[in-house]
Structures are given as structure tokens and as C-alpha cells.
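For this view, one protein chain was removed and the others were kept in their places.
Naming follows writing order (A and B), and every chain is counted from residue 1.
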Amino acid sequence: METRILRSYAGLALAVVITVAGLTPLIHLIAVVAVNGVKAISKNFPGFFFEERAIPGSEAIGGVGPYIVGTLILTTVASLIGIPISILAAVYTTQSVRTRLGPITSTFVRTMIEFPTIVVGLTVYGVLRILDLGLQAIGLHSPIPRFSALSGSIALAIIMTPFIYSQVEVSLREVPTHLREAVYSLGGSRLISSYILLRYVKASILAGIGIGVGKAMGETAPLLFTAFGSEYYPSGGLEALLKPIGALTLGIYTMALSGYSNWVEASWGAAFMLLAISIALFTAIRIISSRG
Amino acid sequence: MTPIRGFLKGKDLFGLIGISNLAIIATVIIIVAILGIEGLRIFIKEGVNFISTSVWSGVRERYGILFALGGTLITGVMAISIALVMAVASSITIVEILPRRLKPLISSLVDLSASIPTVIYGLWGLFVLAPLLANIAENPLLSALKSYLGSPGSLGTSLFTGSILLSIMISPFATAIVREALYSVPKYVDEALYSLGLTRFEVIMLKVRYIRRAILVAAMVAYGRAVGETIAVSMVVGNVVNPEFWKILNPGYTIASLIADQYQNAESYYYMVPAIFGAALILFAIGLAVNIAVIAISRGARYGD
Partner (left out) sequence: MGVNRVLLATIAVLAIVVLGAIAYTMYIQSPKQLSPSPATNMANTPMETRSSSQSSQLVFSYGDITVKAVLPSKPITITGGGSTFVNIQMQSWIQRFRSVSGGLVIVNYQSIGSGAGEAKWFDRSLDFGASDIPISNTTYQRLVASGSDFIQIPVVAGSISIIYNLPSWDENRCGPLRLSGEVLADIYLGKIIYWDDNRVKELQIEECRSLLPHEPIRAIHRSDGSGTTALFTLYLSDVSEEWRTRIGYGYTVEWPRDALGYGEGGRGNEGVAAKVKGTAYSIGYVEYAYAIVNRLPTAAVKNKDGNFVKPSPETVSEALKRGAKNLPPPNAYWGDVPKSFINREGPNTYPIAGLAYIFIYKDIAKDPDMARAISVFLKWILTEGQKPENLVEGYLPLPPELARIAVKYVEQGLGI
């Protein structure tokens, strides 16, 4: 056979081999996390989901209950803040006419995606600290806590915003012009027309929300200086938002880097849970996108 | 139109939504402002030395982040190189080689790897990748390259490990861009090339050349993510002040991992907090520069080719 044809086959084979090599770490990672995670959870089933962290260095593997609740609370509050802002901003950007606010926002959002997430956490902490010191300087009693679930949620909301915004913006722009014209010709205000358009791209928006929520759930660095971490279930009603809180990601980070074998084991269990939720979310987004 | 009637018609209310845009813009400005304000003090104190020397001592209040800057750049460059190869290879495989039914599966697998929380990558990197690389690094090959690349007997946590982990983490993003670009090469280009009698591989290579701008964009997007990655990197990079950051088999710091590692105790010193914010500012500046380059290049793409 001609060398050119041989080279062609070789090249194609190389591409496939590299691809497989590249996907192997992912498969291996999922496998390792699953195996170690299930092993860890089975040591304390179902207590693993409710109990608090075990004493370091002991035999017990304990549980990650408070972390799960922490992640849920942080993600929920972050979503409550981030989702409306992202969607409304994207709507404004795509539907506004005579103003430059929209394009400017888009440019800023693009830089946001580049932010190291730790910087976001850092600045939220910094802002709160300045406010706190400022209020005290004026002589007012400052209710601003340094570490709180709320500041953690704000940091997460900042991180999720660019993803949701971009998704909504792109999908609104892709609505065929004749459809947009039709909607506007119905005579409603811009608000109502925007609402109709949003419903039209519902699937895409849900996908974007899914991506944003997934990102928020999986972040660690921004929580280091905001939520701080806690080993206990949040209590006290809404006040709990103003106190430090734990999260699955923080727990994994702390426990994995410690030298205690029971903590390391527990971190695999927590990692498995986090991974399972992430994959479930990912699959759900895929299904929604393909249906819609 | 009275305000109430206007409100009912939703006429003037649309403008109110703009508040969310303002919120976003304000947030970005505040972030950059805080970096600048807090970081200013260290630039005044250390001046250019801040980025041209390698020292991190709280006790003597001397800070120079050259080692971290070098770490960030080297791990970034290494990571993109590997990620680009991966991206091109995967895109070729997905777009050109795979049968139709496998395309969405492999595509989804690639996208899945982008949604895995970074701390899990860090976990895997720390307990699987690092020991693996340590075993490989122990072998005789290293003694030959000894003085150039690092000292033997490493733990596995090193700038090199960080680069590998980073490349695994950022390649899905690069792949997504290259894949889209490859898909959107117009069919007539394909047909023209095949009609010239070229082999499949040669056609693919030419298509790759055709989308080279997109590949560049992918490289820069990947780089942007690489410099910002904190947690996974800090778990495997060793966290040691390594002035000879080209010795990638030694542990080191990247700017992001330095911030994550050192922030907590920074406030017990006068200048460490400004040093941290200064380092964050530099990191941000790098990301911004790359971002601007991306925009400039992709703008050029509209008129080019």
C-alpha cells in the first residue's frame, strides 16, 4: 500500500489512541471514587448521611451529615441570588435597544469567567471586613459577621452568574428573528414579550441553571474565607445564615489533606456523594436540552 | 402616560431590569478595586522586586512572587500544550472518525469531565496521580536529567504533577471549542479536498489548519482556566517556595495555590495581606491579558481566512 495511505491510517489511529488516553483518567477517577466511596459509606450505613464528623485518628468513620445540609443551604441561597440576576441581566442585554449597558455587561461577564474562584471568596471577605470595620469606626454596632453562610452564598452566586448569563444570552439571541418579531407584534410591553421569549427557550435556560448550580455545588476555594466550615448542623432558624457553615467540598478538602486515615476514608465517601450528584445533574441537563 | 398605567402596560418597567446588569458590573468593579486597593501597599513597599524576586517570609516581611509567577506560567504552558493535543485529537476522533451513534456518547463523556468538581480532581490527583508519577520519576531516566529538571526522590507532588492534572482538567474546555469549529467547517471544503485525491488524514489535517484560529482561541480559553485553578493544583503542587521553577519535578507554587495556602495566616503580618492581594491582582492581570487576546483574535477571524 502506498505510504500516504499507511500514514493516513496511522494518523487516524493516533488520534483515537490519544483520545482514549485522555478519557482514561476520567474513567479511572470515577471508578476510584466510586469504589473507595462505597467502601467508606458502607462502613457506616446509613449513619454516614446523618452523623457528624468523627474524632480525628479514631476508628470510627463518622458521617458528613452537616456537610450535606451545608451544601444544600449554600447552593439554594446562592441560586436564589444568582439565578434571577443572571436571567434578568441577560434578558435586558438581548432585548434592550438604545443603551450600551447590555454589551458592556456581556464584556464584564466574560472577564468574570476568568476569575480565579479564590479571588472571589477573598474579595467577598474583604468587602465584609471593610464594612464591618467601617461601621465600628462610626460607632455603630456592627451586625456583620466575618464568616457566614450568607457570604458563602454570595460568593457562590457571583461564580454561577456568568455561566447562567452566557447561556441565556446565547439562547435568546438564537431565537429566529421572525419569531421575535411575531412576539413583539402581539403588542405587549417589552417585559411581557421577554417573558414569552424566555418560555420559548425554557430548555436552554434550565440547562444553564443546571450548569450554574453544578458549578456552585462543586466549588471549594470561595468558601474557604466566607463560610469557613463547621462540623455541626446549622441551627437557630434564619440566624444560621449568619454563622459559619460546612459544605461537602470544604469537608473533602480538609479531611483529605489531613493525615488521619479515618478522615481520608470519609473524604472518599463524601467525594462519591458529590460526584454522584454532579453526574446526576449533568445527565438531567443533557436530557432537558435534548428534549427542549 | 401616568406611572400606574405605564406600570400596568409594563412599559417603563423593562428598564428596571437593568439593575441586575448594574449589579454584575458593580461586582466586577468592586472585585478589581479591592485587589488594587489592598495590593497597592505591597507594590509601594517592594516595587518591582515583588515580581522579580523569590521570597516569602512573614517573619522578615519580605515578599517576592517570582517563584509563583514562574510556577503559574510553566504549569499553564505545559497544561495547554497537552490539552491542545488532546483537544485536537478528541475533536478529530469525534467529528471525523466515530460512527454516528458513538458521537454523542464520547462527546458527553468529554463534557462530563468539565463538570466534575475540582476538589474531586484534587483528591484523585493527590492519591492516585502523585504516587504514580513518583514511581515513574524514580526511574533511571531522571538521574540523567537530574540537574535540569529537579531532584530525584520526589514525593510526586510537584509542578509537573500539577501540570498534568491541570491538562486533564482543562482539555474538555478546549475540546468543546475545537469540536464546534471542526463541525462547522463547510461541507464544500471537505468535498473539494477529497476530490483532489487526498487521503482522509490529509484532509483532516488541512481542516485543522483551516480552523487554526479556533484552536488558538481554545488555547487561550484553556490557559485562562489553568491560571485560575486553585484547589486541585494546591493539593498536588507541593506548596514550596521554589525559586528554580523550571525544575518542574520539584514541588513549587502557583500564584493561585500560594493564595490558597497562605491567606489564612496572612493577617498576623503587616504586609502579607497586601502581598496576597497583589499576587491576586497579577493573576487577574494575566487572565485579563489572555482574555483580551482571545477577543482580538476572534474578531480578526471574522475577516480572515
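The criterion applied here is as follows: contacts are C-beta pairs under 8 Å (C-beta built on N, C-alpha and C of every residue); 3 or more make two chains touch, one makes a residue touch a chain.
Note that the structure is predicted; figures quoted are calculated from it, not measured.
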Contact set of the excluded chain (shown chains only): A, B
Touch criterion as defined above, residue of B:108, B:135, B:184 or B:264 at the omitted chain: B:264
Chain not shown, touching residues in chain B: 54-60, 150-151, 153, 155, 157, 238-244, 247, 250-251, 261-262, 264-270, 272
Residues from chain A at the interface with the omitted partner, ascending: 47, 50-52, 54-58, 60, 62, 65, 69, 72-73, 76, 129, 146-147, 228-238, 240, 243-244, 257-260, 287-288, 291-292
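Following the convention adopted for this analysis, only the chains that are shown with their structure count from here on.
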For the chain B and chain A complex, residues of the former touching the latter: 9-11, 13-14, 17-25, 27-28, 30-31, 34-35, 38, 85-86, 88-90, 92-94, 96-97, 106, 108-113, 115-124, 126-129, 168, 171, 199-202, 204-205, 224-225, 227-231, 235, 256, 259-260, 263-264, 276-277, 280, 283-284, 287-288, 290-291, 295
For the chain A and chain B complex, residues of the former touching the latter: 4-5, 7-12, 14-16, 18-19, 22-23, 25-26, 28-29, 32-33, 84-86, 88-89, 91-93, 95-96, 99, 101-102, 104-105, 108-120, 122-123, 126-127, 158, 161, 165, 188-192, 194, 211, 214, 217-221, 224-225, 249, 252-253, 256-257, 267-268, 271, 274-275, 278-279, 281-282, 286
